[in-house]
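Below is a structure I'd like to ask you about.
Excluded from the complex is one protein chain; the other protein chains are retained at their positions.
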Amino acid sequence: MNLTVNGVAREIDGSALAPLLDVLRDELGITGPKAGCHQGGCGSCTVLVDGEPRRSCLVPAGYAEGTQITTVEGMGPPEDLSPVQQAFVHYYAAQCGFCTSGMLLAAQAYIDRGGTDDPEAIQHALAGHVCRCTGYSKIIDAIAAAARGDSFDLTTTAVGKHTTMSNGGAA
Amino acid sequence: MKVVGARIPRYDGVAHVTGRTTYVDDVRVPGTLWAKACRSPHHHAAITSIDTSKAESMPGVHAVITWKDVPLLEYGHLSALGIPADEPLLARDEVRYLGQPIALVAAASEAQAAAAVDAIEVGFEERPALLDVRQAFDADAPKIHQWGNWYPHFENEMDRRQIRKGDIDWAFENADTIVQGVYRPAAIEHAPVETQVCQVVPEPDGRLTIYSCTQALYFSLGVVAAHLQQPLNRFKLVGGTTGGGFGGKVDTATETMTCLLVLKSGRPVKWRWTREEEFLCSSTRAPWHMELATAVTKDGWILGQKMLTLHDSGAYARFSPYGLTKHSFHHTGAYSIPNLHFDGYVVFTNRTPTTAMRGFGVTSVSFAVETHLNRIANELGIDQVEIRMKNANRIGDTSPNGIAYTDPSTIDTLKAIADAIGHELPADYRTMTNEPRAGELLPEHLVSQVGSTEGH
Partner (left out) sequence: MAVASMAVDAATEILMPSSEDEAIAAFGDGADVVVVGGGTIVVPDMTYRRLRPSKALMLGRAGLSGITKDGSRVTIGATTPVQELTEMAAPIGPCASNVADLEIRSQGTVGGNLCAGEGSEAPRGDLQGAFLAVGATARSAAGGDVTEEPLEDFLAKRGERLLLSVSFDEPAAGAFAGLDRPHTHDYTALAVSGARATDGTLRLAATGAGSWGARLLSAEAAAGDPAAAGEAALQDVSPRDDALASAWYRTKVLPVLVRRVLTELKESA
């Protein structure tokens, strides 16, 4: 089966029923998407399939054939982070980081389809992505900032005193 | 000081957002075998037989381990704190909780390992299970632990944490009312997004490299060395980023079992728990049963408190005696209660063994104390903030275990809360500080609390 991952054409062996997550991690060595639950319940495996966010632990390889897959490795490298990656760094939106790859890709897709800095819209778009560390507010702040087109100073952080979601987006 | 108060980006922030942070499951070692566990389907049962012969000859299987393969089967993880060993690494004669590991298989693929686990035959004789801490003390309760149904090895072989302070009888005789309450927070699963996982690699020089998600690397090193009866320098532990722990990855036993599979197979082995295993078999925050009876005056002074705590340790002790100890030291919360009668028990049940989680032992008592205080305030018709400030810890007041507070922040915190929520306080409360009590704030029953913070 042929598919493109992060712009590179790849050929994969094996069953059409193998979850895309296992193909990416175990066959192709792409470990950005994580195996948090293998049942679509946490979002840490989310990748983009032709630009749309999907749970890779649920996508059978046979359905991924011929598609363009984007994982977090296909977002910016350290020296050229995309706005949403910068936002996550600046807003302390990643603690242990295990949910981060899925969050970033879902956020990128949200912004690409015109998503705004409305916290409720962001929550709706990322519903089903579980984070056990941050309490979500900084993730939402980061995505809102990226959606607004803010620029970020990565030498410092925007750690505010209160949950900024609840006071209208004031940092 | 350049860092305190400065806004420093996380050192691993860029790694997290580029997918470069390496978690244990991201470590890829060629030739790695997959491990799967055979686990108890019963809450409580005797094991009459374990037959791994079919599993051993199945396709792709390189090694199967049982209790026989463990050099030191029982090791007390907190033996340095005086808690003796009670839990076998792998079950031998019995199982005491659903999910308890009995055997492990290492095979070329995860599916082959799982199929081999299905082929392990274990004979069981089910026994009655004890699932409710309150029943542990009944005369006809099933006896489920070699030490009895509650932990008996506190100092001086006490079977409970006991605190007696002041004169509880005086407090109860002089109270205007006694307020009672029972508080029972349930178990909480840590649910880190990364499940428990371990990768072990045999090195050519005979050492084992262990990639672990443990929260406590040196601690795990000691546990592995003890169970395997090997010197510490036989192992190289590589930690790194844990995908969430919250206390649930301090009692990991994955390292030890994976090492045994490596020693038996000669190959690298990885054991990655499924989300189902994480929910069903990993240790949780304990359920607690707390009964409070508080002697109060009608103007809101807390004269004394009786408390009974039953901590549900699950099938084995692990860290529970330590958690209960912390709980007992903090059982008055942020408040000064001079007359105390506390008994706390670590109770065994046939549930998943419990462990630390975010404020081990103390979150439970905070929940009980705060909820109970609101109950007291409501019964007396007193403002919930004022009753707290009145009874707040002050400089020189002592904790349940006799430690004098040097700078308690109860009063400042409550004033800030009142301010934040727009709660009006009377003038004398607005000016309250945590200075040692004097005048009206030093009634007779609190005289004994006025202490120096030097030399307690």
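A and B are the chain letters, set down in written order, and residue numbers restart from 1 in every chain.
Everything below uses one rule, namely that a residue touches a chain if its C-beta (ideal position, glycine included) is under 8 Å from a C-beta of that chain, and two chains touch if they have at least 3 such contacts.
Here the structure is a predicted model, which is why all the values come from computation and not from measurement.
Participant: Which residues does chain B use to touch the chain missing from this display?
Facilitator: So the residues of chain B touching the missing chain come out as 34, 108-112, 114, 274, 276.
Participant: Mind pulling the chain A residues that touch the left-out chain?
Facilitator: Residues touching the hidden chain, for chain A, are 12-19, 22-23, 26-27, 38-41, 43, 46, 52-55, 57-63, 106, 124-125, 127-128.
Throughout what follows, only the chains that are shown with their structure count from here on.
Participant: Could you work out how far the Cα centre of chain A sits from that of chain B, in whole Å?
Facilitator: Averaging C-alpha atoms per chain gives centres 33 Å apart.
Participant: For a test of understanding, state which residues of chain B touch chain A in their complex under the given definition.
Facilitator: Residues 7-10, 12-23, 25-26, 28, 190-195, 241-244, 246, 272, 274-275 of chain B touch chain A in their complex.
Participant: Can you check the complex and tell me which residues of chain A touch chain B?
Facilitator: Those residues of chain A that touch chain B are 25, 29, 31-32, 34-39, 41-42, 44, 71-73, 75-78, 81, 85, 88-90, 92, 94, 96-101, 104, 130-133, 154-159.
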